[in-house]
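Heads up: the structure comes next, in structure tokens.
A single protein chain has been omitted from the complex, and every remaining protein chain is retained in its original position.
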């Protein structure tokens, strides 16, 4: 039989888990030690925030929370590669990317604290809030990319989805459309090997998730998602391509969910502790820290000082979160429609009345 | 960057458009001239039926009808490769496959004549009726394949979808699941280049549709869908693999929609007559006929005699269709539930009553 | 002024708005060269180009999902779903996103999108081509649902829907697409989305309907007039949120209410109207509230389609029932 099409999937890594460069040259941004230090600090901040959020939940001060432990390189890498004019369409744990875009930590807490005001966040007004229904965000990113192209803006959209999310039809529909229309968009798969309790091998027979791009007719690559240099580099190249009319890219970022799925989950029920331990050896912070230490750019004292600074900043944010209190009951109605229907106004009055009584 | 996965898509053809073999040896079934004659006759019957159905519609004796003109090799090829224990999940124009499975032509007419009794057709009781909502049939085939495997049956399911249908998320979800579970199922894409007025290049950026299988983690091949030998051979191999635990296969069958989309459509509005003419040169009947003629197994006299036989048989079926009349009004209710709810029984009475008056 | 069909009025409205607002784009299956399977977008691609009248891949969740993406970024997409029976894959995007983004973000983002879909039976179409599913969207917070019943109202309501800053599900009665012509001035004037239309004033019975069933409802009202019964006919038009005031005022006047719709009875919109009246105007009622509706079965294939759909005879029977008591 004759062959009519051929494909291959490439893999990108700059730093190995021990912090040793595996390529002759690093991307330009990574040749600047100060920049690498900044990148490390950003990841480190996210981790401090994450631990605090979990602590708040454990002490009844926050609702269910989705940790991003282990995903810091992917998220900060995305955030650093994007420009404000780009449109970000997250799933539900990409705080590292969002902080970079101006979202405030207390806004993240508000969201998980059961308060819509968290979705009215700082940063680009056009960025999407967290998308809980898996894979729906891909369509928003595809539509946003169309709008950017239509409006002649030199910008792109970025969506993030999990390994589990790649089983949803929406994901493929968007791949196919973005490919057909050559849209300025980047699809990131944060492949952390688990979808709640379902491991990757139950989710799919595919040897890579990057190869899903072949079904969209465009390029997919696999990246070490624990290597922030690789992640940022891949994102920058993909975004550059997108903003310059080169169409979409799919980036499969390999990582591991070091936390429970959310605080409502107990991963010990379904996965082995050894597997988690093995993956701690590959996590994103330690390798960059080792590399920085090898360059003499980081040490224990700096680490301690930075951690303290993070803790202080996170505490401030926690205070803001707590100070927000309960939103007014009428806010449930006030943003339903620009032009409020009569009957809804009546319901609003009723709800205010009720709240007075059992308030 | 290192390469982590490689794929290629193969193409299968035995007879070229001029009826010349392009491979040294033909599959075993195709070495039997009588069998090839039978195959030709079956395709020819489908074409006679199709023309009659269109004529019925044009004269107000049938509702909207989806022609299968040009698809005869795909459909008859599928039908011949399947065994009764297999489960067939068609879209809406696979009459050639269904006739092979025992569905009667007048049942097809009943369906398009606005009568559910057409779905209560002859042939395997477990075969699905026509699926109008695009791509939903893929899930049924995947579920049926699970059931067959669970029950330890040596059988497989087959679903057919169009080129347009490959844009629907359901299609990919089923590919992924069938791949992950290694299910005994064959996905056929009847790529006839058009989805109503939308040409393939608007539908996708993919150079082949067979490559969509890569997103499911299993084999996809491209077949000349106008070559019934290639089609049947590919189906037999895929079904054999499926029934023996080898998992799913995706077959992209290349053909061309020589008709309007349905009788409600006028393709002249959106596609060039030359394109249609070019594709008439590649259609499935003529090439097999030429090959048979080259073997001395077919000639004009046989053609004429067979056409007359087909016409007679189709006429009988048309009579049966016409004799069916209008179904009783209560049949609208009688199969809603095995255990009929009270209120629905009342509605049934009401409808019978109404029918009496305006009957 | 031209006499146009309902579907021509829709095309006119889209063309007007596209001409005056560059952010309006049309997308869907076969909306381009083909002009839509019903030809609602006929000529638009020629006039406004392929950038603005876009044939999408065949995927309804995608069509509505990307429309949301577009709408939040400054465009005003008009998405066509080929038949309302194929809108279900997009239901998730409509209910979980379109109807919620404004309130979810406390007003930071909003979704000025119209989802058009031909709806209802009576045209001898294949299965799934004759669905009446407005009640599903009416039960969905945050979206408006509009169903026009004449060329004029189609023109004005579609313009209003495109201009509305929130999502509108615009369900078009296929049966009326080409049934009648009406003079429609192509002046870009929208009709309000927060009111019913009283098509006929009357004193004895209130008839509430929408979409294609307005046809049978008006015929029944004419018929009853011959018997000396004066029917008030209200076209809901914006079927969600409902303008209850007009209905309640009418029922208070007539004391009798018949609701007519093509969709299945159970949990249809007729129930909503009856319930609100049974709460707000119970003591004005002089007779039971009667619903004349489709049955709780799928729309059958077309040999039985007319047995399914409420006929003038069934509407008359309903009216006679409320006059009995």
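As written, the chain order gives the labels A, B and C, with residue 1 at the start of each chain.
We take it that a residue touches a chain if its C-beta (ideal position, glycine included) is under 8 Å from a C-beta of that chain, and two chains touch if they have at least 3 such contacts.
Bear in mind the structure is a predicted one, so any value in this text is a computation, not a measurement.
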Sole contact to the chain not displayed, among A:83, A:132 or A:338: A:132
Sites on subunit A contacted by the missing partner chain, in the whole complex: 63-64, 111-116, 132-134, 164-165, 167-170, 195-198, 202-204, 264-265, 269-270, 326-327, 329, 331-333, 336, 343-344, 347, 350-351, 354-355, 357-358
Touch residues of subunit B, complete complex, unshown partner: 87, 89, 116-117, 119-121, 125-126, 128-129, 131, 133, 136, 138-148, 150-151, 157, 169-170, 173-174, 176-177, 180, 331-332, 334-339, 341-344
Touch residues of subunit C, complete complex, unshown partner: 61, 85, 88-89, 91-92, 95-96, 99-100, 103-104, 127-128, 133, 135-136, 138-139, 141-142, 240-242, 263-264, 266-280, 282-283, 285, 287-291, 296-298, 325
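Just so it is clear, only the chains that are shown with their structure count from here on.
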Comparison of B-C and A-C by number of C-beta pairs in contact, larger one: A-C
Subunit B-subunit C separation of Cα centroids, rounded to whole Å: 36
Subunit A and subunit C, separation of their C-alpha mean positions in angstrom: 40
Residue numbers of subunit B (touch at least two other chains): 167-170, 202-204
For subunit C, residues that touch 2 or more chains besides their own: 57, 59, 61-62
